[in-house]
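One protein chain is absent from this view; the other protein chains keep their places.
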């Protein structure tokens, strides 16, 4: 796969419960795309095709708004290598979770 | 305008001159979109319509690759408020540059 | 100078006016350190000695709390080159603001 992106979607929310509820909807959307993903404390990483990943990243904020957020902030990291592979999630984290 | 995004496009480059040359092409592309923008030391901020800005953000990495980068990293910040206005670049920085 | 850092201090605040008031106190603190700095829409960049800059970055959140924020988020970028110079703010932005 040629890209890996990490996204923190940060909805405006009245309390932590509301925040978590909205973020869970965003994560459910990411899961529904069928790409390999990894949920971390601040951000969720997704790997796949660059153009598709950037469309997913764009949609995440729409999902947060539909879930009730009046405004949304997001912090996104991108790693893109058109020819060849970026480092996989598996290679980066597996040995540290054993 | 309902959104403001900041993007740092970080192309793989053999030296600082090459890096600056590629980043300048990305900034020229951002300028060509006609949106209000602001170049900072680490990132360029653009304000306008959320969907359009996210498409521009996606294209920035394609521009870097076309300009010669074998791989690209990017760091993106998003502020999006579908109803109403986000804080403008002008309101955020003008008083600090006088 | 061997380092350049950019910091976005994001205090919890009841409205935009309160947010701007607290962020202005953080920027006033950064100015008071005597280092070269540059205010952008999302983050303020400071250049100087790495260890000193990281101490300033740490203090920024204390300043926000003293100014009234019950909680604070921050997003920080670091560029550090112990031998030699990182790209200066001046070299990165001046030509784009003429």
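As written, the chain order gives the labels A, B and C, with residue 1 at the start of each chain.
The rule is simple: contacts are C-beta pairs under 8 Å (C-beta built on N, C-alpha and C of every residue); 3 or more make two chains touch, one makes a residue touch a chain.
Just so you know, these numbers come straight off a predicted model, no measurement behind them.
In the full complex, chain A contacts the hidden chain through residues 4, 6, 8, 16, 20, 27, 38-43, 45, 75, 77, 79, 87, 89, 91-93, 96-97.
Contacts to the hidden chain, counted on chain C, fall at residues 50-51, 54-55, 57-58, 61, 65, 70-83, 86.
By our rule, only the chains that are shown with their structure count from here on.
Chain centres here are Cα averages; for chain A and chain B they lie 20 Å apart. In terms of their C-alpha centroids, the spacing between chain A and chain C amounts to 27 Å. Counting partners per residue, chain A has 75 as the residues that reach two or more other chains.
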